[in-house]
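All remarks here apply to the structure that follows.
Every protein chain but one is kept in place in this view of the complex.
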Amino acid sequence: MTAPPDGWPEKAARVAVRLFWIGARSLSVIALLVAWEVLAKSGAFTPFQLPALSKVVERIWSDAVSGDLAINTGLTLYRALTGFLICAIGGVVIGMAMARNKIANWFFDPIVSIGFPMPKIAFLPVVILWLGVYDVSKITIIVIDAIFPVIAATVIGIQGVERELIWSARNMGANNRELLRQIILPAALPQILTGMQVSLPLCLIVAVVAEMLMGGYGLGGAMITASRFANSVGVFAGIVEIAVVGYVLVKAMAILRRRLLIWHQEAHDPTTA
Amino acid sequence: MKALIRYSPLLLIAIAWELSSRLGLVSQLALPPLSDVVAAWIEMIKDGELITNGGASIYRALAGLGLAIAIGGVLGIAMAWSKPINVLVAPIVEIFYPLPKSALIPVTVIWLGFGDGSKILLIFLGCMLPVTIGAFNGARSSEQVLVWSARSMGASRLRMLWDVVVPSAMPELLNGIRTALALSFILLVSSELIVAQKGFGYLIGSLGANGTYDAMYAVVLTVAFLGFAADRLYLLITKRTLAWREQNP
Partner (left out) sequence: MNAPAQILVENVNHMYRPPRGREVLALDQVSLSVANREFVALLGPSGCGKSTLLYLIGGFLPVETGSITVDGKKVTAPGPDRGIVFQHFALFPWKTVRGNILYGLERQGMPKEEREQRAMDFIHLVGLSGFEDSYPSQLSGGMKQRTAIARTLAFDPKILLMDEPFGALDAQTRGLMQAELLRIWQRTPKTVIFVTHDVQEAVYLADRVAVMSARPGRIKTIVDTKFDKNDPDIFKNKFFVEKVDEIWNLVKDEALKAQGKRA
C-alpha cells in the first residue's frame, strides 16, 4: 500500500500522532503533578510539609519575573558547565595518556581506581581551606568529583579500538600523530561521549551541593537560604528548578550525542543519571 | 608484590605530602604533615570523638540503605512481576530518576529536622532508585525459557518467583545495590556537611571551623577510605554469590 498524497488532512493526522506520543510520555509527569496538587490540598499534610503545586509555581514565576531565577540558575550553570568543560578536556587528556603511556597509567591507575568509589565530596572542606569560599573552590570540587567517569570512559574507549582499524590506517600510510587524531579518537568517541554524559549531571549535583554548603547565590544557595528561613515553598521551588535544569542538560547532551554519532548503528542514549 | 607496584604511586604521594609540608614548601596550615594527621587520628580514636560520630554516620547510612534495599528490591521485582503495579509505580520512578537526590537535602531537613531522621530519609529515598531499577531490570530479564521450564515442572507462581526470578535478577540487583552503596556515602557526607549536629560530616565541619586542620584531614581521609573499602568489601562478598554466572560482570 503506497502512502497517500500529502494533503492537509494527512499532515494534520501526522501531527496529531506526534502530539499523542508526546502526550502519552508526559502523562506520567502530568499525573504526578496532579497527584501533588490533590495531595497538598487534601489536608493529609500541612502546607508547610507539602506546599501546593500552585503556590510553588507562583513562587517560581515571581522569581522569574524579578530576575532572581535567572541569576541563580545562571550562576549554578556557570559553575557546573565550567567544571564540566575542564572535566571533558582534562579527562580525555588524562585518559589518553593512561591508555597510551605506561608511566602515566602506572601513576594514575591507583588514583582513579581508589578514587572512583570514594565520596569525593568529603574533600570539599579541604578545597575550601586551600582555595577560599569563591567559585574556584566550587569548580575545583566539581572537577574532582566528575572527572573520573570521563577518564575511565576514555581509557576504555581507546583500549577498545579494534586492532584492525589501526592496522588498516597504518597500512595506508598513517603516521602516529595522524593515527591518534584521525582514527583512534573518532573510534573511541562513542565511549568517551558516554563518559561525558555521566559526568554532566554529576557536575550539576556537585555544584548544587557545594552551593548549599557555602551559601550565597545559586540554586543550591537559594534552597538552603529558604530552608534556613523555614520557607518550604522556596525549598520545593528549588527542587523543581533543579529538576528542570537537570532534565534540560541531559536532553541537550543526548541531542549532541546523536548529532556527533550520526554514523553509529544505534545512536543509543545511555540511561540518564 | 604486584599490588605493591600497582599502588606505589599512592606511597609516593604520601611521601611527597609529608616532605612538602615538613619542609615548608606548602603552607603547613593548609596542608599539615601527614604524620600530624595520623597523630590526630589516633587522638580522636582514643578520646572516642571519631567513634561516636562515626557510629552515628554509619548507623544512618545502614538504616537508610537497609530500608532502600528491602523496599526497593521488593518493589522492583513486584513491578516486573505484576503489570498493574508496574503501571502505577513506573511513572514515579521515571520522574525521580533525573532528579539529583542531593537536592532533597533541604526538604528532608524541613520535614525531619537536623537529626538522624532527615539523613536516613534522604539516603532511603536516594538509594531506593538504583535498587528498584536493578531489581526491575534483573527480574524482567529472567529468561523466558527458565520460567517455562519451572512452570512445566509444576511450580506455582509464587514458587517460580522464588526459585527462578529472584536468582536470575541477582546480578543486576547486586549491581544496583553497589551503586546505592556508593550513593549512600555521598548523600551521607553531603547532608552531614551541610546540616547536622553529629556524624562524620559534622565533625569535619566543626574541626574546620575550629582550625584544627590536622584532625579535619584525618576525618576526611577516614570517610574517603571507608567509602572505598565498603565498595571493595561488597565486591568480594558478591563475587561468591555470583560464582555461577558464566560471563564476568
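We just call them A and B in the order they show up, numbering each chain from 1.
Quick note on the criterion: contacts are C-beta pairs under 8 Å (C-beta built on N, C-alpha and C of every residue); 3 or more make two chains touch, one makes a residue touch a chain.
Everything numeric here is computed off the predicted structure, so don't read it as measured data.
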Among the displayed chains, the hidden one touches A
Taking the full complex into account, find the residue in A:L189, A:V240 or A:A254 that is in contact with the omitted chain.
-> A:L189
Which listed residue, A:I71, A:A104, A:A174 or A:V240, touches the chain dropped from view?
-> A:A174
Interface residues of subunit A toward the undisplayed chain are 162, 164-165, 167-174, 178, 182-183, 186-187, 189, 262-265
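Quick note on the criterion: only the chains that are shown with their structure count from here on.
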At what distance in angstrom does the C-alpha mean of subunit B lie from that of subunit A?
-> 21
In the complex of these two chains, what residues of subunit A are touching subunit B?
-> 27-29, 31-32, 48-49, 106-111, 114, 116-126, 128-130, 201, 204-205, 208-209, 212-213, 220, 223-224, 226-227, 230, 232, 235-236, 238-239, 242-243, 246-247, 250, 271-273
Can you list the residues on subunit B that touch subunit A in the complex?
-> 5-10, 30-31, 90-92, 94-95, 97-100, 102-107, 109-111, 182, 185-186, 188-190, 193-195, 200-201, 204-205, 208, 213, 216-217, 220, 223-225, 227-228, 230-232
